[in-house]
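Since the structure comes first, as structure tokens, the remarks are kept for the end.
Omission of a single protein chain aside, the complex is shown with its protein chains in their original locations.
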Amino acid sequence: MNKTTPATVPAAKAPAPLKSAPSRPEPRPERSTGSRVGELVQRQGVLAVLLTVILIASFVYPSFAGLDNARGVTVQASFLAIVALGMTLVIITGGIDLSVGSVFALGGVLAAWASQWGFLTALLVPLVVCGAIGLVNGLLIARAGMAPFIVTLAALLAARGMLLAFTDEGATTYLVPKDSAFAELGQGSVWGFGHPIFIALALFGAGGLLLQRTSFGQTLFAVGGSSDAATLMGLPVARTKILVYTLSGLLAGLAGALNAARLSSGVTIVGVGMELDAISAVVIGGTLLIGGAGSISGTLWGVLLLAVIQNLINQIGSLNSSYQSVVSGGFLIVVVVAQRYLARSRRTT
Amino acid sequence: MAPTHPTPPPPETAGPGTAVADPVLEARSVSKRFPGVVALDDVSFALRAGEVHALVGENGAGKSTLIKVLTGVYRSDEGEVCVSGEPVRFARPFEAQQAGISTIYQEVNLVPLMSVARNIFLGREPKNRLGLIDFSRMNRETTELLDGFGVRVDPKRPLHTLGIGTQQMVALARAVSVQARVVIMDEPTSSLEPREVETLFRVIENLRGQGIAVLYVSHRMDELYRVCDRVTVLRDGRHIHTGELAPLERMRLVSMMLGRDMAEVRRDGLTGFATEGHDAARTPVLTATGLDRRHQLHGISLELYAGEVLGLGGLLGSGRSETAKALTGALPLDGGEITVDGKRVGRPTPAAAIRAGISMLPEDRKAEGIVPGLSVRENIVLAAMPRLSRAGIVSRAQQDRIVEIFMKRLRIKASGPEQKVGELSGGNQQKVLLARWLCLEPKVLLLDEPTRGIDVGAKAEVQSLIDELAREGLAVLLISSDIEELIEGADRIVVLRGGAVAGELSGDEVDESRLLEVLADHSPGSVPAGRAPGTAPADPTPGSAPADRTPDAAPDDQPPRPGGRAPAGQEDPR
Partner (left out) sequence: MTTEATLPRPAKPLARLRDPAWYQEYGVYAAVAVVLLFNALFTEHFMTADNLRTQLVQVAPIVIVALGMALVIGTEGIDLSVGSTMALAAALLPLYLGYGLAPALLIALLAGAVVGAVNGTLVSLVGLQPIVATLALFVGGRGLALVMADGQLKQIVNPDLLALGTGSFLGVPTVVLIAGVLALAVAFLVQRTTFGRQIVAIGGNRSASALSGLPVKRVLIGVYVLCGVMAALAGILATARLTASDPSSLGTLMELSAITAVVVGGTPLNGGSVRVLGTVAGALLMQLLRATLVKHDLPDSTAQIAQAAIIIAAVYVARERRSR
């Protein structure tokens, strides 16, 4: 970071420092430590909650802390994580993508069907179709100026319809050939940790770089922060939106394909309500639904938190599984309300 | 296409120098139509390198449309835009920027949640060898760039934590930091303090010196005559006049903008206020004592009498709007008391204030005033709805009666009471809002920048209406950053500084020089407050704009910051 690039200010034409420029050194306005702590808590609060929950759970339920359990939880979470990654990018632009659950399911079915022709087709077919759905979403939103909520709601129905049409109204289940390279992609593991975990981590790494260190990432924030300003600043707003929905479709399709590889078949009933899980994870992770602010890492912690809660409820055998959604919903309220008050206090101190 | 003028414009004169530079940016016979409106009708216009060119006209004259055509936001229906003589067709603002045309808009068009540096470099971030953004370089260059504008601010700070004036300076820095050949400024000073306006003018001088063309749009005559070389007047979407500005008489310019007779303008003055004052009552209608709010207001006390117009002056961030909002209960207070006619307003909320007879016209018409999708009728009766209904059921007949009265009285130009307010012009929207408050039959009317951003004709109408209301016995509080308006309109002026009362002018003291003295804190009584104990560290409250900027006149002359924690120190810290 501290390279010695000569400071070629592109503003060679900026006016020379004015004569009345500061004559005495003035303390550069610093942000108060209080606001920094607040920001840290807001940014990493989910991580703290996640670690606390894991710590307590490990003491109370020794079976939870086992490596096997950790492997199970993380591989389960990796699919939602990949979907939520795309959702994070979409939400940062101020949009929303309700179609990911259906696209996830469609991707899985397509992958299972295409796996009979080998590894590459099994990946490419769902990516192309799901990417195309995302592209259509993006075009309708960016070029036709329609509300993301509605466009992707329609895509949710349409993708589900396509899935049903493709599987004879859900009657046909395509199977992934046993011991194929594609099945290995979903079922294989390194040190017991399934491949999808590493794929998800790699995607999050790439997503983080994309968001924080590229012009495209900056444009995402700008579009979400103020779409009008971004347009007037000459940023490619429409193209960015189209790209981000395409990306979301691609990631949902990929997650679906990986899930099919893991399950060895294209299950038609998966992914119902997944969009709302993904949104929950993104919101818990501190990304603002109004757009313009958010982080990739927060989403990762959010996904893990949801997965850990689910796993814990399963551990507590006496509780029926309905409690899982009660607890998740409760967590969602607590986290967003806490975020809200943190943000508010940060603004007023 | 020659339109008829009440005063024929003087023939186009190339300046006395005759060495006319080639136009860098030119519009040739541009027309632009919107459904139902011809926004631009065969307008030609040329901008030369190294000149500062004023573009004036009433609202709706086509200035904004012309700018948007020049910058690629709109595409013209007919005619063409040329850059350096070559016809161009911008599909997007981006292409105009590529061609060297950069623009700063009246409302800050930056991304509030992003940092200063990211805003300045959006879309052209410096990259390192890996093609990733080099943030340390970006922040360093931002600091250097802003130093050139006399602005000191942490480049990593989110933009929304800065004052509006500073934000505007950041926008300016962004606009000139691209390799611009033309800089278009649309009402750049509307949110700047006088000090910042000076900085802006120096920046403009600098641009002129570098041979960059500046298109300057403003309603403020003083500014135009100070910085502009030539002027182009538009009216009703048509080109009226282009020529040297200096020899053009001010009245003549106004009459061309208005399409009114010069004699008429001369007779009525520049504002719509009558010259004589009002007879105020003896006992105050409204008293506010010791209004306190952390970081914003410090022990503000006011008395407002029936039949007077009390001006509330002060620079941006001095607490004018906050005071008005506090009086209407829209801003929660930490301390203080408000009474109307001797009765205390318990826990102030907008509803309680309205019941007590206080009405406020908010500063931001779009965000806090109109409900654009509702009709003129519903916008007028919005606040009065409970009074115009029985058992929660709306009485249409009563509404219609009130609406008819006010549409007539305020001369609201709409196709009818059912037209949507969003479709009206700014001036008429403002009148609708005035009607909303007047139909509550208030005792006290607070007006926050009632004439900002509305055209000259409507401005005069609103001003004379204020006059009339005061004469009828209403107590009016007028907030305005237009000094002319404040002086001609107000009987008495209370000046705020740093969230506290800095002085009061009444009677013969109400004149421009006295007002400027108090505003600028040059009066001998007040001691530089820059050394007040509470001013050392900056804090990131949105209201603390002045702290981000270095004083550019005298370092000691720093106004007390709104965040100053010593209310007593406002008057005399020693």
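Letters A and B name the chains as they come in the text, with residue numbers starting at 1 for each one.
Note that a contact is a pair of C-beta atoms (placed from the backbone, for glycine too) under 8 Å apart; a residue touches a chain by one contact, two chains touch by 3 or more.
Note that this is a predicted model, so its numbers are computed, not measured.
Although one chain is not drawn, the whole complex shows that of B:Ala171, B:Val254, B:Ala383 or B:Ile412 it is B:Ala383 that touches it. Between the chain not shown and the residues A:Leu50, A:Val103, A:Ala142 or A:Ala155, the one that touches is A:Ala155. When the omitted chain is restored, the residue from B:Ala49, B:Leu132, B:Met251 or B:Ala330 that touches it is B:Ala330. In the complete complex, the hidden chain is touched by one of B:Glu86, B:Glu418 or B:Glu472, namely B:Glu418.
Mapped onto chain A, the footprint of the missing chain covers residues 96, 140, 144-147, 149-151, 153-158, 160-165, 169, 276, 279-280, 283, 289-290, 320, 322-330, 332-333, 336-337, 340, 344. The missing chain lies against chain B, touching residues 35, 328, 330, 349-351, 353-354, 360, 362, 367-375, 378, 382-383, 385-386, 389, 392-394, 415-416, 418-420, 436.
Going forward, only the chains that are shown with their structure count from here on.
Taking the mean of the C-alpha atoms as each chain's centre, chain A and chain B sit 42 Å apart.
Only residues 73, 92-98, 103, 105, 109-114, 118, 122-126, 128, 131-137, 140-141, 144-145, 147-150, 152-154, 157, 173-174, 176-180, 199, 202-203, 206-207, 210, 212, 536-542, 547-548, 550, 552-553, 555 of chain B touch chain A when the two sit together in their complex. For chain A in complex with chain B, the residues that touch the partner chain are 1-3, 5, 7, 9-18, 20-24, 26-32, 35, 209, 212-215, 218-219, 221-222, 225-226, 228-236, 292-293, 347-349.
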